[in-house]
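Beneath this line is the structure, given in structure tokens, with notes to follow.
All protein chains but one are shown at their positions in the complex.
Right after this comes subunit A.
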Amino acid sequence: MAINLSRQFASLVGLSAPKLALASAGSESLARSVVGSAVRRLGSSIEQPRGNPSGELRGEAPKEIRPQQEEEEPREEGGGEEDDEEEDGQVNKETGEIGGPRGPEPTRYGDWERNGRCYDF
């Protein structure tokens, strides 16, 4: 169980410091000394976006997707559209997806969005 502990910390540190080579999990003292530095790093990484570190995603996705989509939309999404906009066999030019939802990429802001309603996240 002490082995479990150091294994957990060892791999934890492995995640935040991939270059750090750790001996086998049996080395408890190594894990403990490594934990010291890991704690500081964890502290700072945790203060960053929690749970949904999609800040970067949000920043990049719209730039990729929007320019093309905005051209398409006025044509495809004229008045009176229904909830489901997919068409079987329709290929999304941007992603190559067949039969997917038309319009902007549903995950462009991190959640799963269709026509403004968030369906999942």
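As a working rule, contacts are C-beta pairs under 8 Å (C-beta built on N, C-alpha and C of every residue); 3 or more make two chains touch, one makes a residue touch a chain; residues count from 1.
The criterion applied here is as follows: contacts and distances are computed from a predicted model.
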Candidate names "L-aspartate oxidase", "dolichyl-diphosphooligosaccharide--protein glycotransferase", "Proteasome subunit beta" or "Presenilin"; UniProt protein name, chain not shown: "L-aspartate oxidase"
Contact set of subunit A toward the excluded chain (per top definition): 1-2, 4-5, 7-8, 11-12, 15, 39, 42-43, 45-47, 49-55, 57-58, 62, 73-74, 77, 81, 83-84, 86, 91, 95-101, 103-121
